[in-house]
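Just one protein chain is left out here, and the rest sit where they should.
Letters A and B name the chains as they come in the text, with residue numbers starting at 1 for each one.
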Amino acid sequence: MLSEEIKREIEAEMHHYPRKQGVCIEALKIVQRHRAWVSDESLRELAEFLEMTPAELDSVATFYNKIFRRPVGRNVIFICDSVSCWIMGYDRVREGVTKLLGIRLGETSADGRFTLLPNVCLGACDHAPVLMINDDTHLDVEPAKMESLLEEYK
Amino acid sequence: MKMVTFYIENQPYAVEAGKNLLHACLSLGFDLPYFCWHPALGSVGACRQCAVKQFKDENDTRGKIVMACMTPASEATRISILDPEAHQFRASVIEWLMINHPHDCPVCDEGGECHLQDMTVMTGHNYREFRFPKRTFRNQDLGPFVNHEMNRCIECYRCVRFYRDYAGGRDFDVFAAHDHVYFGRHEDGTLENEFSGNLVEVCPTGVFTDKTLKKHYTRKWDLQTAPSVCVHCGLGCNTIPGERYGILRQIRNRFNHEVNGYFLCDRGRYGYEFVNSEKRIRQPLLRKDRRSLLEAASPDSAIETLKEIFAESSAMIGIGSPRASLEANFALRALVGPEHFFQGVSDRETRLASLALSILKEGPARSPSLHEVETADAVLVLGEDVPNVAPMLALALRQSVRREPMKIAERLRIAEWDDAAVREAVQHERGSLFIATTDSTSLDDVATERYHGAPNDVARLGFAVAHELKSDAPIVNDLPQEVSGLANRIAVALKQAERPLVISGMSCGSDALIQAAANVAWALCGEGRTAALCFTAPECNSVGAALMGGVGIDSAIESIPENGTVIVLENDLYRRADRAKIDAALAAAKHVVVIDHLESETVQKAGLVLPAATFAESDGTFVNNEGRAQRFYQVLSDKPQFGAESDRDSFRRSDKVRSGGFVKESWRWLTDVIKATGQAGSWTNLDEIDDALVSALAVFAPIMKIAPPANFRIVGQKIPRQPHRYSGRTAMQAQLSVHEPKPPDDPDSPLSFSMEGYEGEPPSPLITRFWSPGWNSIQSLNKFQDEVGGPLHGGDPGQRLIEPLQTGPTFFDQVPDAFQRRNDEWLIIPLSHIFGSEELSVLSPAIAARAPQRYLSVNDDDAGRLGVSDGEEVELRLGGNIHYLSVKIRHALAKGTAGLPVGLRELPFVDLPSWGRIAKCNHNG
Partner (left out) sequence: MAGGYASLRRVVREMTPQAVTALIKDSNLKGRGGAGFPTGMKWSFVPMGDDATHPKYLIANADEMEPGTFKDRLLLEGDPHQLIEGMIVGAYAIQADVTYIFLRWAYRLAAERLQRAIAEAYANNYLGRNICGSDFSLEMYLHVSAGRYMCGEETGLLNALEGKRATPRAKPPFPAVSGLWGKPTVVNNVETLCNVPHIVNHGAEWFKSLSHTGEGGTKIYGVSGKVKRPGAWELPLGTTVRELLEEHAGGVRDGLKFRGVIPGGASTEFLLEQHLDVKMDFESVQKAGSRLGTGTMIVMDDKTCPVGLVLNLERFFAQESCGWCTPCREGLPWTAKVLQAIENGDGQPIDMQRLALHTKLLGPGHTFCALAPGAMEPLQSALNYFRDDFERHIRERRCPWK
């Protein structure tokens, strides 16, 4: 069952689009904000609310890489792996994080605290290497300072 | 028609303006490879396979590569197909597809009719350099009809464009992105759309294949095939059944531009297993006396017995069948005499069919072909659940609502074939489709407006629309305001249309509905415009049988004489009338003779049973709902190629192999009887019986033109049912005898049971398969059409029998009263199910699995009154019988009515609509 709050948030966005289908990407993000990821059940509930079928909604959801159709940890780390960050030391940043958390790209730490994902260019190339954790953008990332950086995120 | 001249390799060609280059080149006979384009689906330009080089003018030597499917063939367009760069690009496209395509050919069902194979050879690509691992997918269980093997996918997007965009299915889509795109359902499960089977023909590789074929798989080149007609409803879609070793293996689409075009419904495609069923009657059966069991007998003794029966019978009556051919019905009629020949359906249905036919004959409204339905720009459906009763008609209606909005695309100068651009520009605009029925239908999602009511109320709406259109059509009194408002809106839409269409039929069992439909159609005629009027027909030869005249079964039962004989032709009477009545009638008759192909209750009551050939084992003619007479040809030869009983042992692997060789066309059995009883007028082959039929009943005259006669040859050769690559011919019976048997004879047609014969293109009614050098897949159809997507060379098969007279119409004036609810009774109305209501197709396990269990539907309000909820059991008292049924709540069903599914095996026949009492069940279980 979609909560009343989720429904209200979606309805608030609906009038931005002449058709209900237009709001479906935002709706997926809203559900994800509340539930961390979009499970099959969430997808079915949301589809019903939007008068779409699960197949129609999943067709859209699986196209966009910011919609998680598998469980994620409490915090999601996105490491930029595009060219400028790569030049400026992405490999070392990635090694640093993976070693620290004991997981590889695409995996979630055993305590459910972090999921580690690659991301394309985050648009802060003059401060490469860059990564995002949840909604926060971290610039000029140094592998040595990784631990303290992750500290903030419970 | 505006023509343009364009250039291929600097040679000029004239084509109709408005086409794209791919369509033009293919129609001109050029071999240009393609995947994502489809004549029924238009162009999207995704696969990049149809690349050609386009030049600005004759001086431009460089040119640029363009996709033929996305480029208009305009005046002075100049292209080269053979250009080396274009050629290399096309080969590269195949190479790219081969990166991930598995080397499954030897084990892939598609091999031998695979469009990917054909296009690979056509482009010349033959060496794979890619040395990295291929991407793989997990497959889904999509149900009993369609098999899923995603690794083979070349991502042409045809499947989703057909299923979702063309057929309106919503449970199948494309997922993920880049080289991981996936085509399937959101989760495992049976594909819901009734046209899912077309995926196996639309898919150019082996991703989607016929799951039922897998149970008895055969390569396309090993199948013996013949042109046939579907027997599972009255639309008469053309099919190509394929057999091998005496087992019917597969039904595939046979293109007919006027009827089914490129597609079939799932009932028609998968309903064929009844031909192979264990319930088949394979030899004559005789009962020594009433208390004995039926025992096998030889044909001679059966005929002898019949002679005796006739000698001692005071009179004979013959009950025909709406699923038996014209020839079979006619032979029975000739045997018993026209006054003793009865329609094999209830009196009610006989009356309704007769009414519909007289309306079509009188005119001025004309019955449209299925193709013409697609072109209608405003439609009113009165009383028919089209998706369940005539599925392909529903598919045609889905296309018809795209007609009117095409004007939007036209205004924006978007070509009709530019499919994605058209759909984007049109958005959700649709042409007018008004659906007025007794319950919601799965076509409702594309309806402009829906009306749900009891049959009489739907009819009243129809009469009201007619009155809005023409004031001399009768007025409807006491119509609620919303309904008269709706009637007005419908009238306006129909009046503005250039090709309006009214659809009705017999499914509700209501005369008034048919009359109302006629009134509407007639009111639209005149002022230089003809409206089309389409009546659905329940079975494959309902119209043909009805055209022969005669009254229904209820009358037949009254007419059984003392010491009389009843001959039943391909009909289970227990599906046609009340059980008690039939029991009594069959008990009263002295002799009951049945000619049928499947065991049934009627067969159990017979004293003599003759094994009738199914459509697959006989030739004959059916007349569809349009009034189009179409020929179907035998594909399974029942001549004892495999000898007698001993064969059963020799084919240990397959216990489905027929033996016996006693199965014969019904009309041939009847001919034997006619001859044996010394009557005049018997026939030796199909042409002769058709001749006699036409002489007796002039309405059938056009059938002499539907196909060339049996003695037709091309350069002295017959037309082979087997491809020239057919294998195993000399080994098939080697275990019986090392000597090759003579191929069976076919006296009824120009077709042979052989691979020898004319290899070129025969006249369209005789096409046994679509194949052309280099085109092994169904795409070879392109070579058989003047213009790809258009009629077959020389015209499509079938002849219309009914052309309306152009007399002024006399409106029907019996407007029924409004439906009145009753306190303690409900009006039980019939409901049709695509899977389950039709007698023959349910013998296919795949279809039986999807048939509903018996139920009674009521609306929420009535459920409340009865104190039942969804799934609970009720008892229905109807016509002296009690039925125990589980409740299904249907929101759209009119209050005071209840819906009972028809034709289900576990439900006895009930003559509906009829009033009945419903009560919540008190006992348990």
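Operating definition for what follows: a residue touches a chain if its C-beta (ideal position, glycine included) is under 8 Å from a C-beta of that chain, and two chains touch if they have at least 3 such contacts.
These numbers were taken from a predicted model, which means no experiment stands behind them.
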For the chain not shown, which residue from A:K7, A:K29 or A:R74 touches it across the whole complex?
A:K29
Contact partner of the left-out chain, one of A:I6, A:A47, A:I67 or A:M146:
A:I67
Out of B:L32, B:C47, B:I553 or B:V699, point to the residue that touches the absent chain in the complete complex.
B:C47
Take the complete complex as the reference. Which residues in subunit B touch the chain that isn't displayed?
44-49, 51, 64-66, 70, 88-89, 92-93, 96-97, 99-100, 129-130, 132, 154-155, 157, 174, 176-181, 408, 412-414, 418, 420-421, 424-427
For subunit A, which residues lie in contact with the unshown chain of the complex?
16-19, 21-26, 28-29, 59-60, 63-67, 78, 81-84, 86-88, 119-128, 132, 135-137
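The criterion applied here is as follows: only the chains that are shown with their structure count from here on.
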Taking each chain's centre as the mean of its CA atoms, how far is subunit A from subunit B in angstrom?
49
Parts of subunit A lying in touch with subunit B, wherever the complex brings them together
19, 40, 43, 53-56, 58-59, 62-63, 65
Help me check something: in the complex, which residues belonging to subunit B touch subunit A?
170-177, 182, 185-187, 428
